[in-house]
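Quick one: structure below, then a few questions.
Just one protein chain is left out here, and the rest sit where they should.
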Amino acid sequence: MTPIASIEQLDESYDLLVVGAGPAGLSAAARAAELGLSILLADENPAPGGQIYRAVTTTPVKNRAILGEDYWRGADIVARFERSKAVYAPRCTVWSIGPDETAPGAFELGLSLDGKARIIGAKQVILATGAQERPFPIPGWTLPGVMTAGAAQIALKSAGAIPSGRTVIAGCGPLLYLLAGQLAAAGCQIAAVLDTTPSANRSKALGAIPDFLRSPYLAKGLKLMLTARRKLRFVSGVTSLTATGEGKLASVQFEQNGRTGTLACDTLLLHQGVIPSVNFSNAAGCAHDFDTEQHAWVPRVDAWFGSTVPGIAIAGDGAGIGGAESAALRGEIAAFGAASRLGKLNEAERDRQATPVRAELDKKLRGRRFLDLLYKPAPQFLAPPRDETIVCRCEEVTAGQIRDAAKRLGVTGPNQMKAFLRCGMGPCQGRLCGPTVVELIAETRGTTPAETGYYRLRPPIKPVTLAELAALPQTEASVKAVIR
Amino acid sequence: MFRPIADLAASGALSFTFDGRPMTARAGDTVAAALLVNGITACRETPVSDTPRAPYCLMGVCFDCLVVIDGIGNRQGCLVPLAEGMRIETQHGRRHLTEASE
Partner (left out) sequence: MSTIPREPDVAVIGGGVVGGAIALGLARNGAKVAILDEGDTAFRASRGNFALVWVQSKGFGMPDYALWSRRSADSWHELATALAGETGIDVAHSQPGGFMLCLSEEELDKRVDAMRRLHNSRPLTDFPYEVLDHAETKRRLPAIGKDVVGSLYSPLDGHVNSLKLFRALREATVRRGVDYRPNSPVETIVPKDGGFAITGPWGEMRAGKVVLCAGLGNARLAPMVGLDAPVKPSKGQIIVTEKTEPFLHNPMVTVRQTDEGGVMIGDSQEDRGFDTVVGQPILSTMAERAVKMFPRLAGLNVVRTWSALRVMSPDGFPIYDQSETHPGAFVVTCHSGVTLAANHALTLAPAILSGTLPDSVASFTARRFHVPAHS
């Protein structure tokens, strides 16, 4: 692996550009390099690992028991990537993608590093931009002191830092228990875990139990949950959450079985599962479908994780949540696909080499459905019932405004909502409001998220300055189109 | 607010300022992490209602950790590694423009 420190060091173009240095991106880049492709892997973070294996090569956390053995497995994935011939651009954002008009089938991507942008060509692209935590809009979630559980985990992994005061963890999903265990092991003072997993989910998940019993999640999951339950104050069946405080978090109120409780706290960590991060694939023009079991928009992919845009593949959790180990395998398969499309691997050889990887992937994904069904968020945490709840954190648009526009002004989808209320127009570009806006419109108009649709996104996928844009190549046609 | 765990790998300390106040943090921390371990509650005020915000996701998604770094506003603190002598300031509402770029 060759790391680059400035954008000038990049070549004009590569066989394959991989976006994201999590397990999927690292494995895709390593495998594709092993197959003889020229690779650029670009990632916005300073070190490889993505979110799950965040800072695995640089973490200051010495006691391996705190983060657990699963975390350290990421070191092998990074090591394999480091042995490969791939070029690695850390702290580098990829902010646009479009067809290369001079080379049919190839792409041009806009990259930025240290305030300088360049357009880099790629014959194939693998998006390994992973997942983000599902938005968890409750009253008061914008208060300083309220963070995502993932944020606390990142602080622990990359900076060896934990919340310093009374901490409440709230929501549902496997990561919630994992984090509670990790924070407790690291010495964090956890006042309570408020579990919002709807009890009705249990019966819905029953049908998926046989697979789950044979899955790798079982032992791991049980251990996580038992550790968390044994050591911590655990409140299950929580149906409502409100964060309060003046200028910063002071307490969290919750409801359980119709009773109300209040916990004074300094930090509230929210989590209700993860969803594919679709901003890049959406802006690239890939088709997405609403997956009702994962309750999220998922890019439509083929057996090689190729999207509906020929030449763009989506590997890892970005193509549907499957977890870190499956992400690495999906990265491998996407690399076989890209190599074959570039003629570096014939189809028979591609299929042969991918067969054992697919078998392993099937094993890793077994039981996933059970988790999806069990930890599907309760409706009131997808579409906040209280009107004053902020939905769009950037433009400070509330649930009440969105419901009103959907009901009274005939707004049937998120793009019209954006035009009317500005939700999704801020710097996060809808990442933290999109799913909720869709949910509220669907609920108000009696439709489904699938019928409601999603934001149509455009570059820049990540911020780029006007000066950076201005310094990029122009064409005769572009000048003619502007100076008339 | 955050604190370092008990047993951390040794690392050099970097000096920086936040709104003029001198602070230190571990080399290797991001700007957002450095502010959290220094007990900073809020790093910005929103352009819409001037209400305080703090880092929320730490993974580049939420844009709530926006700060002014060495005079450049609206930078994502969670994606910028801390450097020695950095001048970090609260992002007060909208981005402020300077003629420096001329």
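We just call them A and B in the order they show up, numbering each chain from 1.
The definition used in the following text is that a residue touches a chain if its C-beta (ideal position, glycine included) is under 8 Å from a C-beta of that chain, and two chains touch if they have at least 3 such contacts.
It should be emphasised that the depicted structure is a prediction, and the values quoted were computed from it without experimental measurement.
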| item | value |
| --- | --- |
| Per the touch definition above, residue among A:209, A:450 or A:469 touching the missing chain | A:469 |
| Footprint left on chain A by the chain that the document does not show | 96, 98, 108, 110, 119, 285, 408-416, 419-422, 425-427, 429, 452-453, 456, 458-460, 463-467, 469-475, 477-479, 481-484 |
| Contact footprint on chain B, counting only the chain that is left out | 47, 72, 74, 93-99, 101-102 |
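Please note the rule applied: only the chains that are shown with their structure count from here on.
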| item | value |
| --- | --- |
| List of chain A residues in touch with chain B within their complex | 44-46, 51, 58-63, 66, 91, 132-133, 142, 144-148, 150-151, 154-156, 158-165, 186-187, 247-248, 266-267, 277, 393-396, 426-428, 431-432, 462-463, 467 |
| Residues of chain B defined as touching chain A within the complex | 1-9, 11, 26, 28-30, 33, 36-37, 39, 41-42, 46, 48-49, 51-64, 66, 74, 76, 78-79, 81, 101 |
